[in-house]
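A single protein chain has been omitted; all remaining protein chains appear in their positions.
Coming up: subunit A.
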Amino acid sequence: MGSVKSIPSPAISADERSHEVDHPSSQVARFGADQPLRLDCGVDLAPFQIAYQTYGELNADRSNAVLICHALTGDQHVANLHPVTGKPGWWDTLVGPGRPIDPSRYFIICSNVIGGCMGSTGPASINPATGKVWGLDFPVITIPDMVRAQAMLIDRLGIDTLFAVVGGSMGGMQVLQWTAAYPARVFSALAIACSTRHSAQNIAFHELGRQAVMADPDWHNGGYADRGLHPHRGLAVARMAAHITYLSDAALHRKFGRRMQDRELPTFSFDADFQVESYLRYQGSSFVERFDANSYLYLTRAMDYFDIAADHGGVLAKAFAGIQTRFCVVSFTSDWLFPTSESRALVHALNASSARVSFAEIETDRGHDAFLLDVPEFFDISRAFLQSAGKARGLTGKDS
């Protein structure tokens, strides 16, 4: 039996990645020592920066701003070529000319979350107090912290009320947090494939991913950057495990079945004989090229801690009492990470709060990932929801 290929080293060097951490290829809002970000853990983070992209123009009465919130491993490059991977924006199916969220109609903002590694202050950033990479000295952040930082960015942009806040998965959590924390600042909210709390099963999967990162000998208790290392094997395994949870058995079977990769017979080794194995290895290795391992730990932790009801005496409806925001909640039938039952619980709470809410479950076998894929029914609903909200908001402009 020959040698077994394990996860290859990333093609992009740590230097290229770390350049984006402090000097992103996008706009940056810097907040000085006089404007600290008050974190849930009790720490005041200052100074800090938020990297963001915008598309389209803010109208005269500042009423057409749409904030896009990215998911766990997304970033601000929602509808432009990614500076590290050179690939199209992660949501250019939904955002862009002729798309449901059209820059000719809306002023679109997408920020890299606090704790991220694409230009917003996070564990991969330089700690100004030491001149070294933060690593595990970075304070633990939460979804409300991310939203608080975004609100400071929105203030900086001179926008009082957002026409819409839109996001899926962790982005959807941010959408819900926005409406709970700043109800008067959100005219409409599109929350996709998400939940008001992270389930035990989801926390368990995140723990698996974190343990994979921490088990990598290159991790060095989070201090890999100073040694010029990156725990890419552990992070790739974390990504592989997470990626399975984003798909469904049916989708995996349709795409790969038990087909072999470039061979007809098994090699009787632990090489990637099956197509599904090489697919996962590819997903893992391409992820480590653009993502920081510690950032992955912090962002998964933020999702784990998320529980809107817990902040309101365990009663979810209280979080949305008297809210005027128009909601549209979307779930996907084969999503087992954020199943429809979670969305339904949210919708019941919104109904009990007398909120104006629409809810649709889209039939697809593509799992949680469906929100990032070309699913026409989902786009139709998003477009229609935003258009009718736009009518109520008095937004003029061509219907795309």
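Here is the rule we go by: a contact is a pair of C-beta atoms (placed from the backbone, for glycine too) under 8 Å apart; a residue touches a chain by one contact, two chains touch by 3 or more; residues count from 1.
Going forward, contacts and distances are computed from a predicted model.
According to its UniProt record, the chain left out of view corresponds to "Methionine biosynthesis protein MetW" among "Methionine biosynthesis protein MetW", "Probable membrane transporter protein", "Transcriptional regulator AraC family" or "2-oxoisovalerate dehydrogenase subunit alpha". Touch with the chain omitted from the figure is made, among A:29, A:66, A:153 or A:328, by A:328. When the whole complex is considered, the residue among A:22, A:277 or A:377 that touches the unshown chain is A:377. Checked against the full complex, the one of A:212, A:309, A:323 or A:347 touching the unshown chain is A:347.
The chain not displayed touches subunit A at residues 326, 328-329, 344, 347-348, 351-352, 354, 356-363, 377, 380-381, 384-385, 387-389, 391.
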